[in-house]
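Other chains dropped; remaining ones untouched in position.
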Amino acid sequence: MVVKLHEQLTEWRRDLHRHPEQGFLEMRTASIVAAEVTRLGFEVRLGKEVMVEDEILGKPSDEQTAAHVQWAAENGAVEEFLPYFEEGFTGVVADWDSGRPGPVTVFRVDMDALPIFESQDDTHVPGKLGFRSIAEGSMHACGHDAHTTIGLGLATMIAEDPDALNGRIHIVFQPAEEGARGAKSMTEAGVVDDADFFIAIHIGTGVPHGEFVSAANGFMASTKMDVTFKGRASHAGAQPEEGKNALLAAASATLNLHAISRHSGGASRVNVGELQGGGGRNVIADTASMKLETRGESSAVNEFIRKQAENVLRGAAVMYDVECSIDIVGEAISCKCSEGLAAMVGAVAKETIGITKVHNADNASAGSEDATYFMERVKNNHGQATYCIFGTELAAGHHNERFDIKEETLPVAVDVLYRTVLALNGRE
Amino acid sequence: MVVKLHEQLTEWRRDLHRHPEQGFLEMRTASIVAAEVTRLGFEVRLGKEVMVEDEILGKPSDEQTAAHVQWAAENGAVEEFLPYFEEGFTGVVADWDSGRPGPVTVFRVDMDALPIFESQDDTHVPGKLGFRSIAEGSMHACGHDAHTTIGLGLATMIAEDPDALNGRIHIVFQPAEEGARGAKSMTEAGVVDDADFFIAIHIGTGVPHGEFVSAANGFMASTKMDVTFKGRASHAGAQPEEGKNALLAAASATLNLHAISRHSGGASRVNVGELQGGGGRNVIADTASMKLETRGESSAVNEFIRKQAENVLRGAAVMYDVECSIDIVGEAISCKCSEGLAAMVGAVAKETIGITKVHNADNASAGSEDATYFMERVKNNHGQATYCIFGTELAAGHHNERFDIKEETLPVAVDVLYRTVLALNGRE
């Protein structure tokens, strides 16, 4: 890889880090991605063309979306492409057609940031070097700035030598991976329907720099719910019996949700991560809202937990004669990697400078990922799919306000992926 | 009062104490009552004649009832009358008609015992004097043996001087006061429909010997429920998810029942007094049963608590996908005493030897009493009703295994009641 690309990767990554955009608001990011890959000679498919509106979960309100258009316009979004993303459909697919027959290989990277206030500590590198988030309250604390960068780097490599490849390559730049909200919409839009091979990537996750995991199998199926209980307020001293206590319903639901049975079919999780209720010490609480999630080692286990959770929520509403509304705001399934493809990518990685150790599979239960929707679709269509992890040193864990990566990982990742392209689609 | 009656009262009371019979099983007791009052010249109405079957709550099973017939026959029931009570309709009304016009006055005493194992302690007087319960597990620990005795004593006094009275007197011997199960059935059968005056009595309740309360106003309305949750068993280690956890439903219900709101309309109570669930440490519990009660200072308050309780129970069933059945096994309403009648009885008591102090009213919230059904009916028919308490020293509190009374209270009580008869129905 030429030194120039190395510098370019750092530049892209720092620019993205400085301008984090949360899920379905990646307007600046997507416009830059679209501009760059177009410049390189890719065809692009944008916005609603690659996203089914009905399958989108947890989209920000129209007001938030409209407000962000303004921000993006003022902070460097590429004018030519911004209009495609103004309603919050921020997906981009970059297509490379060699013009020759051959397999279809799809890479997927994600673009969204988190609702975290980035550290202002002097020792936090992004601050020290001047690329700390300028959008206070938003932060690339999970490395998606690096993922987008790697996607752009891979595109650059592909475009550099058009004669080297057969078949076609798609690079999917996905919005809203956090909360498992964006992938299903792009899957349903068919963006991987022609894939013979599918590779999603992540950096970090506890794997040291120089190490590589060719098949991350531990993603749990998950459902994210926003729940609201609505009751009736009343003065807690004078007429408590007139109230319908939404907070008690929520407290009871919380306790009973965590008491949902374990499952012999595999690991499961349930968590009420946030609860807010009531409107005054001396008022019977008329409203309470909860953010919760369920997980399962398999989709069947998650489905079991999810169903029990709905029973608990409905039962709590009956108990306190209050209303309960449940919004599904995120969903991920579980999917195992294809062993053949994983072995092949692992073999490529082993030969790449900068990679010192290759793990064939990591099966430990971990978080959730909606890349599994793409993977399942590809496998159902008799293609192969895998999820790879590039190790990197982290300044602090994922989702921490001091999260930062080792930028040396970027060119190594681009290198492994481009070599994989050569292995799968090379003319030799 | 002649000395002979004094001795007779002690004898009756000790015989009844030795042969306690629980609610709707008072076959021996009722047969003796019927025989005694018949001997004295009263007319009697028995069993189903004075009880509406559909209004009976918490009746023992047919098996328990049949088994007790045998016990009663072997332990001194009067053969002539036993057949009237064999199906568990154990009410007796003794009627005295003076043959002259005049008011109708009704007295009510109760006959049932409690499911308590009587103390075997050497210092417990019934044991020491040889009249400890011979029916292990049953005990007169609330004084209903004394109440029945007082009713028989009053009948004796009335019969002694037929010329002294005008009008008619009924003495109601009620089964199953414990659990508030018997009075409604007799009320609906019309046994107080002709009453101008109605007086129910109790002894003890913390009032010292020699003191008298002419109007106990504090009885709370109450509902008694037996609740069963039925789920599905499963091995807790191998397949916990196959179970439907009835015990968790019951535990959750218990907690949320106690969390039912207080009421600004007056005192309320809720208590899960018993809970039994599960059938093995390593089995997801498929069954759980609860005995609970609600109370309210007024019937409206009790109704509020009862309705919330049903919501909680149904909600718990929804939460754990189990079935819930609710049986109402007892019910009492609240009813205030008629001030006029209470004042009159109080005045009579004040003039009676053995009564040193008269309290016109006691309004403190206390337990529940189904005599309130009779009282409400009488008051609705424009009669007057009151509930009186004869103080006595107690060896231990009501419902305690060492409960015992001071027998000197018996003749004093009979005296006050007979003087009341003279005041209400006397010929002069």
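The first chain written gets the first letter, and so on, giving A and B; residue counts start at 1 in each chain.
In this section, a contact is a pair of C-beta atoms (placed from the backbone, for glycine too) under 8 Å apart; a residue touches a chain by one contact, two chains touch by 3 or more.
None of these values were measured; they are calculated from a predicted model.
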| item | value |
| --- | --- |
| Oligomeric copy total, full assembly; chains in place: 2 | 4 |
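We take it that only the chains that are shown with their structure count from here on.
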| item | value |
| --- | --- |
| Distance between chain centroids, defined by C-alpha means - chain A, chain B (Å) | 68 |
| In the complex, chain A residues that touch chain B | 238-241, 243, 245, 248, 252, 255-256, 259, 261-265, 284, 304, 308, 311-312, 314-321 |
